[in-house]
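Other chains of the complex are left out, but the ones given are in their true place.
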Amino acid sequence: MAGEGAVACLGPWGYVGAVRLPEPLRRYGLGAALGLALGAGTFTFVYGKGISYLTNDPAACANCHVMKSQYDGWLTGGHHGAATCNDCHTPHDVIGKYTTKALNGFWHSFYFTTGTFQEPIRMKARNRAVTERRCRECHTAMVAALVGDGTGNEFSCVRCHHTVGHGR
Amino acid sequence: VSIFERKQEAREPYFRVAEITDTTVDPSVWGRNFPYQYDAYRRTVDQIRTRFGGSEALPRTPSGADPRSIVAQSRLEEDPRLRAMWAGYAFAVDFREERGHAYMLLDQTFTERQRAAAQPGTCLHCHASIYVAYRTAGGGDLIKGFEVINPLPYAEARKLVQHPVTCIDCHDPATMRLRVTRPGFIEGMRVLMASRGERNFDVNARATRQEMRAFVCGQCHVEYYFKGPEKRLVYPWANGLRVEQILAYYDSVGHRDWVHAKSGANVLKAQHPEFEMWNQGVHAQAGVACADCHMPYVRVGALKVSDHHVRSPLLNLARACQTCHPVSEGELQARAVRIQDNTYRLRNRAMEALVALIGDLEAARGAGRSDAELATARGLQRRAQFYLDFIEAENSMGFHAPQEAARILGEAMDYARQGQVALRDRAFRPNLP
């Protein structure tokens, strides 16, 4: 992910990864924008129920209307009784889980408030990798025979199962 | 914008501040109730070019006869073979890339085609907000008004309208539901459905919402002709929407648009059959409507509204395509352009074949061969030319139905080359559909 317009991102638990800078940061410069970002992001995080990120209740995600279509899709989808949003969108381990939540919570709040995100919302590489891992964790038995070649050269579940979470 | 406003918006989509009725033509009045749609609607003045679509803004010196200071690029200059194809018809004089809806009335009024031939009021059916004018002229009756305005000289009819297509042409003012207001389409759908065994089809009563998202466009983006001295606008769909079905219709009523100046053949001009071609593609089969790609949803705060800046989806790939195709914009662009490039190459081959046949016919005529001797080849020119023009005139360069576009161009070559054989061999019996 690192590259032009990217910075190393420090999460609450230290170095997490490189994050592509959003358009306003690239445009107005890092320093000036960061203060604004933190302010706006924190504000939304609190008022806009960004705290939802810390719960496991899918309805909480739908606090943001831009998550509504996923929520609606999930309600009627095959995983409704099986997996919540966070089951697919946050890592299993505790640190990874809250790092992801914090990062997503912060950035989503930021984007939501500034309205600068691109639509339709598309899952980005970091979150995609999280989700791909989550499929394999729940469906280990089912797909053991497919992904067990140990090369790490595995292919994407979502390539075929792009509709599982909430349809499209 | 603060988050308070966002939550607010979700609950209160719009206020009806202005009264709009079934006679409110002026879009700025509607725009007071629906500012997002109106603002976007006005942006159809933008001119940006894509590889095969959009349009280029070319400056010109305004004249008395044509006050436009900006026009779109000339397609005749881009490909002079078009002049050979249309020799003797007004299209050989002036034919430009089409641009946004904002220009439709202007471009129609001032195209040189107006001066090359006398045009009737019928033209306005698709270039103006004419719904209210029809109703007024018909004393409340839409169809009657249509019949009154069609035969008027263009200049006279032109005085009855002021706006390009506006809100009232696609929307019911009371409910904002989509509706079709164009007699040509209403009657065209009736004959089409009759050919499929459904009598007295009433499109406004029967169409689903999703169908309406294509039908409002099908009001104008279709092949058409002017029937008889009353210049009635007719969509030639009595046998179906495929090119051979349309040609069969024209053959059955003995219609020709003009006599080709070089070859003497009775030929036809195809015009923007987007609706017909879209119907042959996998998108239509999957229920994807024009508005899904050309007016995709765009979020304004908490609201989702249809982007009334109708334009090339290639200028708007994320919204126009990514909702359905979860791949990058670059990849989507590549898929579309590959289809278009393939079509374009084949179109050029077909153009070569047609121009060769026209050249042969011209030579044979010059050599004094009789009409009887030329009849078969002329018939083949009529067919080849209509097929080729069907794709040439269709504005997506094959995207709306890639396989069908290639099929039609392929057949066009078959007919054109058979015409060349026929000219050289009187015993030759062509293979028609």
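List of remarks:
All chains are identified by letter, namely A and B, in their written order; residue positions are counted from 1 within each chain.
We take it that a residue touches a chain if its C-beta (ideal position, glycine included) is under 8 Å from a C-beta of that chain, and two chains touch if they have at least 3 such contacts.
Keep in mind the model is a prediction, meaning the values are calculated, not measured.
The full set of protein chains in this structure file adds up to A x1, B x2.
One rule holds in what follows: only the chains that are shown with their structure count from here on.
Chain A and chain B have centres, each the mean of its CA atoms, that are 43 Å apart.
Interface residues of chain B facing chain A in the complex, by the touch rule stated above, are 1-3, 6, 10, 298-299, 301-302, 318-319, 322-324, 326. On chain A, the positions that touch chain B within their shared complex are 43-44, 47-48, 65-66, 112-113, 115, 118-120, 122, 162, 168.
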